[in-house]
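Pasting in a structure now, in structure tokens, and then I'll have a few things to ask.
Every protein chain but one is kept in place in this view of the complex.
Note that the chains are named A and B in the order they appear, and that numbering of residues resets to 1 at the start of each chain.
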Amino acid sequence: MAVDALKLDNVTKNFSGTEIIRGLNLSVAKDERHAVIGPNGAGKSTAYNLITGRYQVSSGKVFLNGEDITNLQPYEVKRKGLSRSFQITNIFPKMSVFENVRCSLLWAMGYKYSFWHMVGSQSKLNNDAEEIIEELNLKDRRNTLAGVLSYAEQRALEIGITIAGGSEVILLDEPTAGMSVSETEYIVGLIRKVTEGKTLLVVEHDMGVVFDLADRISVLVYGEIIATGTPTEVKENQAVQEAYLGAAMEEH
Amino acid sequence: MTNYSMKNGAISSSVPWIISAVILIILPFIFTGGGSITIMNQIGITIVLAMSYNMLLGQGGMLSFGHAVYMGIGGFVAVHVMNIVENEYLWLPLPLLPLVGGLVGLGFATIIGSFSTRKAGTVFAMISLGIGELIAACCIIITVFFGGEEGISGDRTMAPPTFGIEFITQKEVYFLIAFWVLLSTFCMYLFTQTPVGKMANAVRDNPERAEFVGYSMRWVRYVSFCAAGFFAGIAGALFAINYEILTEQNLNLNMSFQVLLATYIGGVGFFLGPVFGAILFTLLQTVIGLQTDLWALYTGIVFILMVMFLPTGLTGLFAMHLIPLQLGRFGLLIKPYSKIFLPGLVFLLGTIALIELINHVRHHGEEQFMTLFWIEFDTRAFLPWILFSLMTIVGFYLSRIFAREVAEAWGEATYIEGERR
Partner (left out) sequence: MDLFVINIIDGLIYGLLLFMLSSGLTLIFSMMGVLNLSHAAFYMLGAYLAYQISVITGFWVGLIVAPILVTILGAGVERYGLRRVHQYGHVPELIFTFGLFFVIEELVQYIWGRSMVNYSSPESLDFIAFSLAGGTIPAYKVFMLLISVGIFVALYYVLARTRIGMIIQAALSYPKTVEALGHNVPLVFMGVFGVGTGLAGLAGVIAGPSLTTFPGMAFLLGSIVFVCVVVGGLGSLSGAFIASLLIGWLQTFAASYNVGAADILIAMGYEFPKDVYYHPWRDLWTLTLPQIGPILPYILLILVLVFKPNGLFGKRET
């Protein structure tokens, strides 16, 4: 059996005594598109923060391609090939769109803390950045400060920063939150395009998006995964319907 | 920007540097007075210092209250080296001395930065304040190195001559300083174009996100911090060469505040902001400082007002006007600007006159007459009091009315659809 791209082994997290994540087990196979759904406060964002080193786990292990990455620093996790986006737009507001993307490429292209390269003359770096901007459909916003972009454009840039540098495993946190229907379509199309051939884990509230995008779905309720399976399996799962999906499905 | 072929880029980007070099060479032949060369030397030193400070505050988002320390330490060591060279224990031509100062600044920053750059924000600011106070206090205690209250002094002319130049005149020193100003500015510019320089901006904007693109914010800050220390040290050695003396006053909190002030007035968000800030600040200090003993009060008030109303500094003010210029709507601004000019000026003159008048009566009351704006008048008569008060009140009232027109015209001139402001 092939090694999972991302594997959480009995991960727990408590904040001053309160258990938010209670024994989380999750396996995401290579090249799979995996969605995590669950009601508000189920611990989805917390799980992301535990995987990416923003929080320290209380117990359990996190593996990336079989390698233990538990409690590494965020930058170490990124260097191992895992990249994430944020629920609340998290970009570099006072830098241009181009600079945003180019900065996200620097480490992956091996520049590290160099103060002897001039970024302006690194043609591969700049061309790659231009390509990503083109993919994001932000070409005419190339020199605009990221902070003044429209919301949907900022969300697109957020995804651009996440995928730049070619991480193999991509974690997206509610990429379509707060968007209109047409904006959602644009973002979903974008996600599909830029995560081609990569492992994707996505937290999302919009069930339309989830069923459209995901190969497999995990349902997270009160810090535990109560079901995992293909969209159809999950839809038909009794426990899921009781706990969560029933109410959500009626809404849609 | 879009041009990656190195050849064209190199030629077009070298033009501003060549122009700057030419200007620096011509300047002492335009302003030939000894006084003006002294001021230009001071400006040059302040430019290097303010630009190095901007590497922290503007580019790296680190607010330091003790930047003068790195200049001071570099300067003190430079004076000691000058004395060693004078006693012929060491052979070192004077133009290389700034390198020594820079290395000392770098070394000191390497030590302090290793723990102070762990966090930005308030913790970094407080550590810088603590270090600043500590070193300033040590100046009095460690007299072997700092020379106590009198400081230490040296003689730059005792170094081995460089191509026959012994740096006796101010003009010779000017060219030495100008060379280092240009070189340091160029190097600092190059630094902003490196990966770590770009990431310094990213860490300033959003340290957390910077970690998620693979960079440790601490290391990025540390590298910037060391580089800033290096250039501050160069400024210190230039100071040592120019004044041949260093005292506690060159590295205390007051001096650090002046660095912050000069940089901020120029505009922290822009690479060239500190250059304008250093020029303006030094001119204010020397020219206005000769006219009134209240110059520190005036610059302090200007500084506070700028923090409140113009956080982007003077360069930001110019940059703001590029938008209406590009949109072709600059014409909308001309009328309201010309309307507010006169009342604004009247208000300004009235306020300054009142402040000076009160100062004269309170602290030099025994002299009945005072001179202000080249006019002598009787401070005990009613007329000046009434006139200045009227100028202040009327000027303020009219300015407020016209300010609304300016604001409206501004909104109209800079409106762009679809951008969040």
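Observations, loosely collected:
What we mean here is this: a residue touches a chain if its C-beta (ideal position, glycine included) is under 8 Å from a C-beta of that chain, and two chains touch if they have at least 3 such contacts.
On a predicted model such as this, the values are computed, not experimentally measured, just so you know.
Partners of the chain left out, restricted to shown chains and counted across the full complex, are B. For the chain left out of this panel, the touching residue among B:L24, B:I39 or B:L63 is B:L63.
Touch with the chain omitted from the figure is made, among B:A21, B:M126, B:I245 or B:A319, by B:M126. Remark: the omitted chain is touched by one listed residue; of B:T110, B:T157 or B:N359 this is B:N359.
Here the missing chain is touched by one residue of B:W219, B:F303 or B:W385, and it is B:F303. Those residues of subunit B that touch the chain absent from the view are 57, 61, 63, 65, 115-116, 118-119, 121-123, 125-127, 129-131, 133-134, 137-138, 141-144, 253-254, 257, 260-261, 264, 294, 296-297, 300-301, 303-304, 307-309, 311, 355, 359, 362-363.
Operating definition for what follows: only the chains that are shown with their structure count from here on.
Centroids built from CA atoms put subunit B at 43 Å from subunit A. Looking at the complex, you find that subunit A touches subunit B at residues 52, 54, 73-75, 78-79, 83-84, 86, 90-95, 99, 102-104, 106-108, 111-121, 123, 126-127, 143-144, 147-150, 161, 164-165. Partner subunit A is touched in their complex by these residues of subunit B: 1, 4, 6, 9, 190-191, 193-199, 201-202, 204-206, 208-216, 219-220, 223, 227, 269, 418-421.
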